[in-house]
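Quick one: this structure, given as structure tokens, is what I'll be asking you about.
Removed: one protein chain of the complex. Kept in place: all other protein chains.
Chain naming follows the written order as A and B, and within any one chain the residues start at number 1.
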Amino acid sequence: MPADFPTALVLNAVVAGLLLGGFYAAVSVGVSISFGMLDVVNIAHPAFVILGSYIAYLVNDRTGFDPIAASIVLSPLFFALGMLIYRIYYLCFEKRGQESLRGLAFFFGILFITEVALVLVFGVDYRMARSAYSDTTWRLGPVDFPMRLVVPFLVSIAMVIGVQLFLTHTFFGRAVLAVAQDALALRLMGVNTFRVKEFAFALSIATAGVAGAFLIVIQPVQPSIGREYIGLVFAVCVLGGMGSIWGTLAGAFVLGLAESFTSTFFGPSWAPAVSFGLLLATLAFKPAGLFGR
Amino acid sequence: MSNRAFAAVAFASALALIAASQLVTNDYYFSAAYTVLQFVILATAWNILGGYAGYVNFGSAAFFAVGAYSSVFLYKAAHPPLIVMIVTGTLAAGLLGLAVGYLTLRMRGVFFAIATLALSVVLYTFVVNWDYVGGARGAYILQPRDLPFGLKRYIQVLYAAMVLMAAFALVVARTIETSAIGRGLAAIRDDELAAECAGVPTLRLKILAATVSGALMGMAGTTFPYYLSYVEPSAAFNLSYAVNSIAMPLIGGMMSWLGPLLGALLLGTVQQVVQVTVSSEWNLMIVGVLLVVFVTLAPNGIMGWVEAWKRRRK
Partner (left out) sequence: MKCLAAWFSGALIALCLVAAPALAQQPLKIGFGMSLTGPLAGNGKAALISMQIWQEDVNAKGGILGRKVELVYYDDQTNPSTVPSIYSKLLDVDKVDLVVSGYGTNVIAPAMPIMMQRNMTFMGLFGLNVNSKFGYDRYFQIMPSGPEPAIGWTQGFFDTAMGLSPKPQTIALVGADAEYPALALQGAREQVKRSGLKVVYDKTYPPNTVDFSPILRAIQATNPDLVYVASYPPDSAGMIRTASEVGLKTRMFGGGMVGPQFAALKAQLGPLLNGLVNYESFVPEVADRFPSIEQFLAKYQARAAKEGVDVLGFYLPPFAYAMMEVLEQSIKAVGSLDQAKLADYMHKTEFTTYVGKVRFGANGEWAQPRMLAVQYHGIAGNDLDQWRKPGRVTVLTPAPYKTGSVMTPYQDSRK
């Protein structure tokens, strides 16, 4: 490490950590809904992110359309997919009262089936999407803002805020929050909790689809890389506090900053240990997470 | 059947299997059986905490890898006989189970699951940075030249070790299941709060189960370096260990020691067969489909099916 105080290095590390955190938040906000609020252990969430990456790639490759814009336009498709998956899950597991473990195995199965389907359709070569801003970097003094990370960051924050506003300000959104608190009471009040949960789960898959576009703008994608995100999405969700969207955002930023600082000053190899060590410490001492209920 | 009788039967069967295997001339049987037996041990171990107590462990790979890497460490440091490596690896993994259990078993089951996931990543990072056992470069563990008991090839030694360890794991599982500990764990699984109120020492029992479960998973990994001759972190921490150790008890049935055995034999054999017949991306597809089908159609696994069928006949 240099002897004089490395201002530029620290500032850049902060910015890099926040940009990364924004991306992590996009990938994890869906799990915050499905796992944090609905208690559905959707371990296949990363597979849907990768699916989103490939759909964005297809559109970008064939038409040159911006991948992130394309994924937002196509998000109703993912919404519909989410509804379908939730229906199957509900009929087979939730109705019978046997969710957690069996649901987990079910989603593991979905994870593998999705990965293989992608391999069969697209092959195993790495794909990446190109957008107009991929190669541009803004420089503000000593700090760099690569557009490749900034644009996904901005859209991601917008998406997360959008989800939070939806949950707190619309009728259906508040129904979702209510279901998260006490589904039984809600049923007794005559609310069709199935519809509410179906909607929420579909929303979580829709966010996965959009997050996939972020991923393929940031780095090359191949069907099996979904597996590497399983730990991360649950870590962000739990660290921030289950069922809290702001918590997920905070958790994502914490992990992004931890990774960025460890990589800059100590050694990138240790970054996962620091991030997940933080998670372990949180679980041991404050299991409700940073913003938990 | 008393536990002692069961243990006798188990070890007798193990010895019989080993003796019978001498008639087999091709090594493929030993290689494939090694992997299936590895899963028998892992599934049985996982089930002690997952099936009996209801606490899902996502990090089977971490305990497995502790067993494997303690063998690597011993090999480089002192090169002791295999049995010493097995015992040490088992103890090390058991210690890890104890530590993790103590830290995380006070909270809801789902947090334990996430903690085991985090544990996997943290341990992986440590191993990658631990130069003595090779780190990311990997470590070469050469199979010994002289073999005990007049066995002809080292894979047969490994096979024999795995058969005995599998028998041991089954005996341990059954002993726990049929004892007061097992009843306590079942009470925890059914309703932890009620169990607490009834006076069951829930935390102590859970920690015991975590320790035993972790120890046995580590035991499964102790011979792994010899099997491969080259160990590097991504092989030892492979996702398939986590997935299979959950899937196999699910498919076989989680209520008794027989379930994981059946599940491991079934799913393990299917995976081995598919690997050398269909062999392509369809392997993974088949695992995925099997998982989904079994979990939706046979909620209590094969054992559950059998029970339901028996009840219907009455």
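One rule holds in what follows: a contact is a pair of C-beta atoms (placed from the backbone, for glycine too) under 8 Å apart; a residue touches a chain by one contact, two chains touch by 3 or more.
Predicted model, so just to flag it, every value in this text is computed and none were measured.
Student: Touching the left-out chain: which of B:30, B:46 or B:111?
Tutor: B:30
Student: Out of B:82, B:228, B:265 or B:289, point to the residue that touches the absent chain in the complete complex.
Tutor: Of the listed residues, the one touching the omitted chain is B:228.
Student: Among the options B:48, B:65 or B:128, which residue touches the chain absent from this view?
Tutor: B:128
Student: Of the residues in chain B, which ones touch the absent chain?
Tutor: Residues touching the hidden chain, for chain B, are 25-28, 30-32, 34-35, 125, 128-129, 135-138, 140, 142-143, 153-155, 224, 227-230, 232-235, 238, 240, 272, 275-276, 279-281, 283-284.
Student: Where does chain A touch the missing chain, residue by residue?
Tutor: Touch with the absent chain occurs at residues 1-2, 6, 8-9, 12-13, 16, 19-20, 23, 116, 119, 122-128, 130, 135, 137, 144, 146, 148-149, 218-220, 222, 224-225, 228, 259-261, 263-265, 267-269, 271-272.
Operating definition for what follows: only the chains that are shown with their structure count from here on.
Student: Using the touch definition from the top, list the residues of chain A that touch chain B in their complex.
Tutor: So the residues of chain A touching chain B come out as 41, 92-93, 96, 98, 100-102, 104-106, 108-113, 115-117, 119-120, 227, 230-231, 234-235, 238, 269-270, 272-273, 275-277, 279-280, 283-284, 287.
Student: Sort out for me which residues of chain B touch chain A in the complex.
Tutor: For chain B paired with chain A, touching residues are 50, 56, 103-104, 107-111, 114-115, 117-122, 124-126, 128-129, 239, 243, 246-247, 250, 281-282, 284-285, 287-292, 294-296, 299.
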